[in-house]
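Shown here: the complex without one of its protein chains, the others still in place.
Naming follows writing order (A and B), and every chain is counted from residue 1.
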Amino acid sequence: MADTITFVIGGARSGKTAFAEALVSRSGLSPVYVATGRAFDAEMDARIARHRADRGPTWQTLEAPLDLVGTLEREAKPGRMLLVDCLTLWVTNLMMDGREIDAEADALAACLGSGLAAPVVLVSNEVGLGIVPDNAMARAFRDHAGRLHQRIAAVASTVYFVVAGLPMKLKG
Amino acid sequence: MADTITFVIGGARSGKTAFAEALVSRSGLSPVYVATGRAFDAEMDARIARHRADRGPTWQTLEAPLDLVGTLEREAKPGRMLLVDCLTLWVTNLMMDGREIDAEADALAACLGSGLAAPVVLVSNEVGLGIVPDNAMARAFRDHAGRLHQRIAAVASTVYFVVAGLPMKLKG
Partner (left out) sequence: MADTITFVIGGARSGKTAFAEALVSRSGLSPVYVATGRAFDAEMDARIARHRADRGPTWQTLEAPLDLVGTLEREAKPGRMLLVDCLTLWVTNLMMDGREIDAEADALAACLGSGLAAPVVLVSNEVGLGIVPDNAMARAFRDHAGRLHQRIAAVASTVYFVVAGLPMKLKG
């Protein structure tokens, strides 16, 4: 259980985060929310505040906009369960920071496969099921996100695809 | 059976409506098509006419662009089975009319959970699995649709996700 990796993927407003939070809450372990999002505008700011209020005071919240691997290595302590929300925002941040996404994805997959001291649930947004985006940046983002999702799904012990709040188990 | 609620969600041209129509036709009950769509242009007009012709004369067709709850309460009579097509067009109409979407979604969920006198199949378009849209209105629509889908899936007895004409049962 300690090194269990669960990957929850779904669309926007699919209920994927609520489903992931329920997995963590039901564990009885001390819940830690690892937020990758950074507020760039009022819309995002309000969303972050609303989610934090929804989780309630039992959750500890950490921010990891870029150093997700370091954060997991430091914070995955016995007795805890971590929820990373979400990988697509992490990819966005890495791209904005000019990082090499495939190398970062390798490092994250290696970290998750290394036997962390606490179970981790990672949430991400599937973005590849619409029309090909017009602009090259959006296409690059979609490609990076899709490749990362394949890697994380490959190292995860359990994978869920969430639609309308309902999980389909793809693995595990 | 009388108060059975079935939710069919899928992509554009996924065959979700044809699948839902087959559920209703197989029931042996008197089929009622509750259309939420309004023709704003020739493209939409042609689509509506084609669908009506495809269903054939055994189907009664009602229009409920805004008052879906009232229509269900009035028309869900014993011996009938209703097909609502589709919830995303209803959300579009509500937004254009300046309604409070969450309140409308609450009212619809309450109506569906209240024990209607006829079974209802609701069809909707999953729109949250592509790239984040550029404009704020499209993002708001996507959020409203996604939250509504979660609520309807929660009160439905059976939920299907349709891809390429093939249903995956998510619930029931």
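Here is the rule we go by: a contact is a pair of C-beta atoms (placed from the backbone, for glycine too) under 8 Å apart; a residue touches a chain by one contact, two chains touch by 3 or more.
Just so we're clear, the structure is a prediction, and the values are computed from it rather than from any experiment.
Remark: the omitted chain is touched by one listed residue; of B:A76, B:A109 or B:V127 this is B:V127.
Note that of A:I5, A:V34, A:A64 or A:A145, the residue touching the chain absent from this view is A:A145.
Where chain B meets the missing chain, the touching residues are 10-15, 43, 126-131, 133, 138, 141-142, 163-166, 168.
In the full complex, chain A contacts the hidden chain through residues 7, 9, 11, 126-132, 136, 139, 142-143, 145-147, 149-150, 152-154, 159, 161, 168, 170-171.
Please note the rule applied: only the chains that are shown with their structure count from here on.
The mean-CA centres of chain A and chain B are about 31 angstrom from one another, to the nearest whole unit.
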